[in-house]
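Got a structure for you, written out below as structure tokens; questions coming shortly.
Complex shown without one protein chain; remaining protein chains in place.
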Amino acid sequence: MNKRSFASDNNAGVHPQVMDALQKCNVGHVIGYGDDPYTQRTIELFKHHFGKQTGVYFVYGGTGANVTGLQVMLKPFQAVLCAETAHINVDECGAPEKFTGCKLITISTSDGKLRIEQLEPFLHMLGFEHHVQPGVISITQPTEMGTVYSLEEIRRIADFAHQNRMLLHMDGARLANAAVHLNLPFKAFTSEAGVDVLSFGGTKNGLMFGEAVLIFNQKLQPDFKYIRKQGMQLHSKMRYIAAQFEAYLTNDLWKKNAQQANAMAQLLAQKVSEIEEIKITQPVQTNGVFAIVPGEIIEPLRNEYFFYTWNTGKNEVRWMTSFDTTEQDVEQFVATLKRILKNYLT
Amino acid sequence: MNKRSFASDNNAGVHPQVMDALQKCNVGHVIGYGDDPYTQRTIELFKHHFGKQTGVYFVYGGTGANVTGLQVMLKPFQAVLCAETAHINVDECGAPEKFTGCKLITISTSDGKLRIEQLEPFLHMLGFEHHVQPGVISITQPTEMGTVYSLEEIRRIADFAHQNRMLLHMDGARLANAAVHLNLPFKAFTSEAGVDVLSFGGTKNGLMFGEAVLIFNQKLQPDFKYIRKQGMQLHSKMRYIAAQFEAYLTNDLWKKNAQQANAMAQLLAQKVSEIEEIKITQPVQTNGVFAIVPGEIIEPLRNEYFFYTWNTGKNEVRWMTSFDTTEQDVEQFVATLKRILKNYLT
Amino acid sequence: MNKRSFASDNNAGVHPQVMDALQKCNVGHVIGYGDDPYTQRTIELFKHHFGKQTGVYFVYGGTGANVTGLQVMLKPFQAVLCAETAHINVDECGAPEKFTGCKLITISTSDGKLRIEQLEPFLHMLGFEHHVQPGVISITQPTEMGTVYSLEEIRRIADFAHQNRMLLHMDGARLANAAVHLNLPFKAFTSEAGVDVLSFGGTKNGLMFGEAVLIFNQKLQPDFKYIRKQGMQLHSKMRYIAAQFEAYLTNDLWKKNAQQANAMAQLLAQKVSEIEEIKITQPVQTNGVFAIVPGEIIEPLRNEYFFYTWNTGKNEVRWMTSFDTTEQDVEQFVATLKRILKNYLT
Partner (left out) sequence: MNKRSFASDNNAGVHPQVMDALQKCNVGHVIGYGDDPYTQRTIELFKHHFGKQTGVYFVYGGTGANVTGLQVMLKPFQAVLCAETAHINVDECGAPEKFTGCKLITISTSDGKLRIEQLEPFLHMLGFEHHVQPGVISITQPTEMGTVYSLEEIRRIADFAHQNRMLLHMDGARLANAAVHLNLPFKAFTSEAGVDVLSFGGTKNGLMFGEAVLIFNQKLQPDFKYIRKQGMQLHSKMRYIAAQFEAYLTNDLWKKNAQQANAMAQLLAQKVSEIEEIKITQPVQTNGVFAIVPGEIIEPLRNEYFFYTWNTGKNEVRWMTSFDTTEQDVEQFVATLKRILKNYLT
């Protein structure tokens, strides 16, 4: 597959500066499991971005970040309130339930974003032993539909959680894309807005592997190292995760990459919105474009550019851009799309 | 830390040929989660080494490989019989119990190797509902003490397992070092000897990350992909694991690396055995040297070369060699050891 | 509390014939855990009612019956499809997820009954490792809203399940009440209709404690005894569960009790339906009456007769009748209700 795909931002490769960092740290022996200078340095860099009190823990991947992050927040009889479309609910093969033993209570939304009014009815469960006890609210930023919670929305959910003895978890697999959209520093809409635990992803924005669990709630920090190991997420050669994140957080690489991806999604959305037969279904705020397309074109288009159908019943598809998507890529893709539309709809 | 350490083979870096492979595969977009040409090619390479029927599944790390491999073999009321010193029992923070819910039944050994006579008494548990039901025997090859099961020993344990409706799991985090010691191809003492599921490691022998779960028992194969994802071990950018293993299994890189590590352990053992105050406690068959040393020297030696104490009560320490350990490294280490012995024991 | 309550059928006591049976079996020593003549005899009685091939396993309670019954049907990455209102989803404090590690996928219904059209969309998950795999459909008969699946509806769900490699679980906490409504023998709408595993309850219909897990699918039988013990549901003095069920299944005690409870619910529904301010919300097919009432009367009525609010937002309440509810009880309750309505709505 030589063409750059619009299937997922994880179809892209590793950013050259990240690859460089991997090579540069490949010198000599260092102690395993994080007791090395690369890891220590990168932890400081994270604290710079998220606040001095941040607990920084590298893990292997996004599912592992979410599941171990939730585990440290939950008692066994507590439940997680999340959107029906949340990655933790739909795309992790039940890993949260399997590992934590806790229930996810799902809430139907139009755009992947939870509202306070949807959370309130679950308060009636509190105190009754027959019901699981809502203990964590989990939001995805940006959501799985590419939409972004505003700073105000996050603050309100965090306050609601804390007022009701719950904690706030944020799945930030694509956090950089949200930061670019909000034009805010990371800490403004995470640690400072009341998030307790954050999954901070990089793989979808130019890293090879590795994710960070950032724990802002200090009471939760001491236990996490055990949960990370027990959750099969402790890498022995930790420097190779740390070095990637160091590159990522240096010279705004994270921002440049996310800006490019977001901009290309805007471009794609703009061009696609001019096509009558296609209807964009979600505000394009980050690097995904969701659209309803004529069913007949899905297969032929996919033969040329692999992508995922989001909602089979509605012929809704998802097109993702990446840090390395170019204007030319978008133009070629749209040209292909138009050609196929023409061929299949007459 | 500029000196090469004798703490663990995971303190070493990535072999240059592996790093090269990572860079070479970093071209363009490919589909995620393993549906890419690198992964497909490397799976074929594994089948060449382990047999055509082998199910090949890449995961993130060794604990994840062991736990997901055990999960696919176990019903919830079954137990794993393993040595008390097994990595799954001692060094995985309870991940096997947490994820599978199953009990580990541990057996005390002198050298990390299980014997049939030690397994037989557990057969009396079969059929009684009050007891967990032994379902899997797990052996480590080479063991955590660096000792190696002979082909005959593996065959006998496999037969014993299968005759009693159990399955055989092998933790092969350092399998290459065992293969070099046995001077046998991988398949001879794994798939062909009756192993059902194997954790095949590379990180301790020159890889950056990634491990393979090899499933020889075909009945277990269909479920594994779900267990891998649920076990938080499915990497999205799979090509970067595959490419490493491709390099590892090409031109005998795995063998050259293991030969060097094993040879350096022999050299170290030989030199250390000449020192009166030090007593080697295990046969040196792979890349670890276990020795009882005068307690007074542990701390000063560790200040110069980090390493782990294996058994605090006995002042037993573990020194590991790596693929990149040189004769000069060994000589320097032994010289330091002698100097410290002289300083602290007079 | 001297008045008979309309809160729940578990507020009633033990039927005198059951109490008698408990006393009669209290003679001498018998072997524990079910290897006694009472248990053997009662198992035969169950086989008479449900078919010769039925596996009969006594457990302590309804939650335990459901959870262990589901456990034997599920692989760890599989999910249970059930109604949002299912007892396993709402009222077991997350026991199914905690014990099995599996996800419940909930479906919104108006009357607690699942329809094939609601199940079909979940078939698209099959085969994709990112998603849990639907493995079990769980229905409650009668449902938590007192409604009853027809024989034809059960058959269709069973066929759908089996055609798609799923299994059918039935929560029959009040199965006798459904049997009376359907006017069918137990086996007709359970084992013979395609149910794989049934929770058969008695506590809500005159027993003191104890429930039976009936396994019609013979492949699932051998493992269950271990799961029962591991699920903390194996009673040592088993004769005291067996003797109760023997009385229950003898001389149609189960039927007489359920007939009385159902008839009293009909009477209550009829009388209540004449009251303008009250709206019955579900067909009254078994022993529960669901009704929307003026919010103001809930507390004063509850002070005289304890009962549960089903849906706080809608002022929907649940009134249950029991095997020992009399016509006079219903009349007194309705009189109280009318008095309070009069006092509070003027």
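To keep things simple, chains are lettered A, B and C as they appear, and every chain counts its residues starting from 1.
Throughout what follows, a residue touches a chain if its C-beta (ideal position, glycine included) is under 8 Å from a C-beta of that chain, and two chains touch if they have at least 3 such contacts.
The model shown is predicted, which means the values in this text are computed figures rather than measured ones.
S.K.: Out of C:Ser191, C:Gln233, C:Gln260 or C:Gln285, point to the residue that touches the absent chain in the complete complex.
M.R.: From the options C:Ser191, C:Gln233, C:Gln260 or C:Gln285, the contact with the absent chain belongs to C:Gln233.
S.K.: So one chain is hidden, and I want to know which residue out of A:His29, A:Lys229 or A:Arg318 touches that hidden chain in the complete assembly.
M.R.: Residue touching the chain left out of view: A:Lys229.
S.K.: Decide which residue listed in B:Arg4, B:His29, B:Lys103 or B:His181 touches the omitted chain of the complex.
M.R.: B:Lys103
S.K.: Write down which of C:Ala21, C:Val67 or C:Ile137 is the residue touching the left-out chain.
M.R.: The single option touching the absent chain is C:Val67.
S.K.: For review purposes, identify every residue of chain A that touches the missing chain, sorted by number.
M.R.: Output for chain A: 33, 71, 75-77, 101, 129-130, 132-133, 223, 225-230, 234.
S.K.: Since one chain has been left out of the picture, which residues of chain C touch it in the full complex?
M.R.: Per the touch rule, chain C residues meeting the hidden chain are 1-5, 7-8, 10-14, 19, 22-23, 25-32, 60-64, 67, 92-95, 98-99, 203-204, 208-209, 226, 229-237, 240, 306, 322.
S.K.: On chain B, where is the contact patch with the chain that was removed from view?
M.R.: Residues 76-77, 79, 90-94, 97-99, 101-104, 106, 121, 124, 129-132, 312-313 of chain B touch the chain absent from view.
Simple rule for what comes next: only the chains that are shown with their structure count from here on.
S.K.: Sort the other chains by how far their Cα centres are from that of chain A and give me the top one.
M.R.: C
S.K.: How would the chain B/chain C interface be labelled, same or different, where same requires over half of its residue numbers to be shared?
M.R.: Counting shared over all numbers used gives more than one half: same.
S.K.: Pick the chain whose C-alpha centre of mass, unweighted, sits closest to the average of all protein C-alpha coordinates shown.
M.R.: Chain nearest the overall C-alpha centroid, as shown: A.
S.K.: Compute the distance, rounded to whole Å, between the mean C-alpha positions of chain A and chain B.
M.R.: So the centre of chain A lies 33 Å away from the centre of chain B.
S.K.: When the centre of a chain is set as the mean of its C-alpha atoms, what distance in Å lies between chain A and chain C?
M.R.: Centre separation, chain A to chain C: 42 Å.
S.K.: Which chain C residues reach two or more other chains?
M.R.: 76-77, 101, 129-130, 132, in rising order.
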